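The complex appears here without one of its protein chains, the remainder shown in place.
Here the chain labels run A, B and C in written order, and each chain numbers its own residues starting at 1.
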Amino acid sequence: MIAARGLSIRTGAGHAAVRSADLAIRPGERLGVVGESGSGKTLLALAMIGMVPEGLQVSGEIAVGGTVVAPGDEAAWQRLRAREVAMIFQEPMSALNPLARVGDTIAEPLMVHRGLTRSAARAQARELLEETGIPQPERRLDQYPHELSGGQRQRVLIALALACDPALLIADEPTTALDAAVALRITDLLVRLARERRMALLFISHDLAAVARTTEAMLVMYGGDIVERGATDRVLADPAHPYTKGLIAARPSLAQRGRRRLPTIPGTVPPLEALAEGCRFAGRCPVELPRCVHLRPAATATASGSAACHLLGAAP
Amino acid sequence: MRVPFNLALGAALVALVLAVALVSLVWTPHPHAALDVANKFAPPSAVHWLGTDQLGRDLVSQLMVAARNSMAVAVLAVGIGCALGTGLGLLAAARGGWTEEAIMRLSDLGFAFPALLFAIMLAAVFGPSLPNVVIAIAFINIPTFARVSRAAANQVWRRDYVWAARAAGMGRFAISRDHILPNIAAPVIVQMTIEFAVAILVEAALSYLGLGAQPPNPSWGRMLSEAQTLMYLAPQLAIWPGLCIVTAVLGFSLLGDGLRDITDPRLTRVRAA
Amino acid sequence: MTLLQVDSVSRRYRLPRRALMRPAPVLTAVDGVSFTLARGETLGVVGESGSGKSTLARLVMGFERPDAGRVLFDGQDNNDLPPAALRAARRRFQMVFQDPFGSLDPRRRVGWSVAEPLRALKGTEDPAPRVAEALEQVGLRAAHAGRYPHEFSGGQRQRIAIARAIITRPALLVADEAVSALDVSVQAQILNLLMDLQEELGLAILFISHDLAVVASTCDRLLVMQGGRVLEAGETGAVLDAPGHDYTRTLLAAARL
Partner (left out) sequence: MSYFLVRRGIGFVLTLIAVSVVVFAVMNVLPGDPSLTILGIDSTEEARAALRERLGLDEPVVSRYLAWTFGALRGEFGTSYAFDVPVAELIAERLPMTLSLAISGMALTVVLALVLGIAAAARHGGPGDWAIMLFSQLGIAVPAFWLSMLLVLLFAVHLRWLPPGGFPGWGDPLAAARALVLPTVALALVQSAVLARVTRSSVLEVMRLDFVRTARASGLPRARVLWRHVLPNALVPIVTIVGLQFAGLVTGTIVIENVFYLPGLGRLLFQSIANRDLVTVQALVMLFAAIVVTANFLVDIAYLLIDPRLRGARA
């Protein structure tokens, strides 16, 4: 089990990009994180592998399989990466070393962490590639990234992430740069791998459809706060937080056809320094109460999970 | 915006050298070429702040006039090279096709001649003189600026706002003037400051070899070559002109770095990685 | 009434040579595509990257010449016009681009950028009132003309880009992935704005996107493209309810919540 408690990330100027987030993922669980730009979802993901960019301050507690790791303990994180937590990123085009053969890239962590010989590591790299369903895995070992398509590169990155059999795979917008048909196959692959390996999956995306396909549970983030969480299908069917409601309604859907106006969330995501101290959604919220601006709402149980909104909780 | 340290120091040094060069136009402590053989190798004093050379000429006055020569060569040569080179680069980017190919092949040819070599060739044919140094440095700068401006301009031509201008019905010349030139100004200016520094070094080297400023017109490079023969006798003469060159070159090079730091967003995001 | 008629156009590109003795490979980006667009109508073009949809936009905008076929705007083939006449004709068809951060010159004030199509026409009237009107039409204020692009959010910049596109009162707007770079909550605002303007100004819109859901909720008819060819075309409802092609079914599956 991998968990974060009271995880906060602040900018150099002291603005909170993530505010005391709690989350826990069990082996084999697939957890989605949904949010728009500036929601803090990518920083949250990076914190879970100890890779928050320099210049940002991380506080709180992260526990990996029972041992607590300080967010800034680079040496400890280095031991955990690949073996306990692995990550794949949005841009498969640039995420592979262009000068290294695919087989060598996948074999490298096996040689470094497992002490395998080069030939043993390459044999295992071949198996990993096969597991990701890439066509002609044998031939790929000696190819360079520029010889592969975007979908194939994402599969290579997944094989690399799986190399040391991690307990948690973090996928940060893994399908955003891919075409729809390829994206479908990649999310299917991630679901299959999580099931077969009993590996936890933290799936970060702005795409509600991709999260719905891939995950069992989800978090909704806005302005650095987790505003709602619950079982994915129930949250999507019956959102409780006004932001989640607005987000789902504003999304064009196949059901509405031909020039139907969409419900909108007024305004735009404000920059970090302009966010309200209370509820981050204050200022854009259609059902705002006076206390929302300065009082941060606590998570309250809902039909599908929980949500942090004053409308749902008892009066303070 | 916080002014970076290198920008501030560079600007200060450049301002100092330019000020000295300008003042030398109207005033020097002594006439720079005035001989006073009786008073040769004088130590620093209230009259001669840095002393005198082997012919009793005042060192400060010579250094000041040399600064003027050095700045004039750099400004003229780089100015001409930048204007012609940037014009060609803009043309290459705007026209594309064989025009671009021809301009770029010609600029490749220019890169086969380092400035020093080209200046030596001109000096061999036309005799050594400061104008030849200007011509050589200007000529060598043309391909440099053509390349820098073409590369930058091609990037701008791919931006959506240029496509929008084309969609609006603007012609290639108007787009080059309204969008391309303002948006490539930053890299071109950065390159200019770097080329100023290079020009000062080339002028100094050529004058040191006797292919630049001719006597009695003083130049830091030539002062150093004269000092070299007297190195056992008066090593102090080999110090001051060199320090002047370092000050001027350091100034422009720091200024260029500082300008690049504040105009190139790629470099300012280093910490975010 | 037909405003735009695209008549079996093809566009091929020569790729960089890979070998000395073999001829340079050729990529057929658009392969025999035909469609018509009536005044006030919205046609959606969906496809993945490399499907030829952006090349199609450039052909319609007259940025490139087709290797075969014709693009007729009001019955006139733009490629028959001399360059100056083509530039003058551009006031009737305008374009909105994908990246709201790249489509405005960062060194120019908003008012300057919005007025650019008027300057291209070399008119003598003062552009300021027209700029103010266009900014207000897209939900901004006239006073915004004096500001620079970096002072605006992505959604606001896309509004500015739309103001520039409608200032010459065009008959056709080509929107190439115009909402793809925006957050969902902002995307809905821009889509609504485009639909409002369409009704107000009688615009025809050629709406290009990789996102079937976006196209479905804004377009009267749609065209599904793959590999430079049209896979299927028809009324939006008909295509969505009875997709005639596996690829269309895949797109539907990807968009379903």
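Some observations on this one:
What we mean here is this: a contact is a pair of C-beta atoms (placed from the backbone, for glycine too) under 8 Å apart; a residue touches a chain by one contact, two chains touch by 3 or more.
Please read these numbers as outputs of a predicted model, since none were measured by experiment.
When the missing chain is restored to the complex, the residue among A:Met1, A:Ala95 or A:Ala231 that touches it is A:Ala95. Here one chain is not drawn; of A:Arg81, A:Arg229 or A:Arg257, the residue touching it is A:Arg81.
Think of the hidden chain as still there; on chain B it touches residues 6, 108-109, 111-114, 116-117, 120-126, 197, 201, 204-205, 208-209, 211, 221, 224, 227-228, 231-232, 235, 238, 241-242, 245-247, 249-250, 253-254, 257, 266-267, 269-273.
By the touch rule set out above, chain A reaches the unshown chain at residues 49, 51, 78-83, 86-87, 89, 91, 94-100, 108-109, 112-113, 143-144, 146-148, 157, 160-161, 163-164.
By definition in this document, only the chains that are shown with their structure count from here on.
Chain centres here are Cα averages; for chain A and chain C they lie 33 Å apart. Between chain A and chain B the centroid-to-centroid distance comes to 52 Å (mean Cα coordinates, whole Å). Centre-to-centre separation between chain B and chain C, using Cα means, comes to 47 Å. Within the complex formed with chain B, the residues of chain C that make contact are 61, 63, 83, 86-91, 94-95, 97-99, 102-108, 113, 116-117, 119-121, 161, 164-165, 168. Taken in their complex, chain C has these residues touching chain A: 42, 48-49, 153-156, 183-189, 191-192, 195, 198, 210-214, 216-220, 236-237, 240, 247, 250-257. The touching residues of chain A, when paired with chain C in their complex, are 36-37, 179-181, 183-184, 206, 208-209, 212, 236, 246-248, 250-254, 256-265, 268-269.
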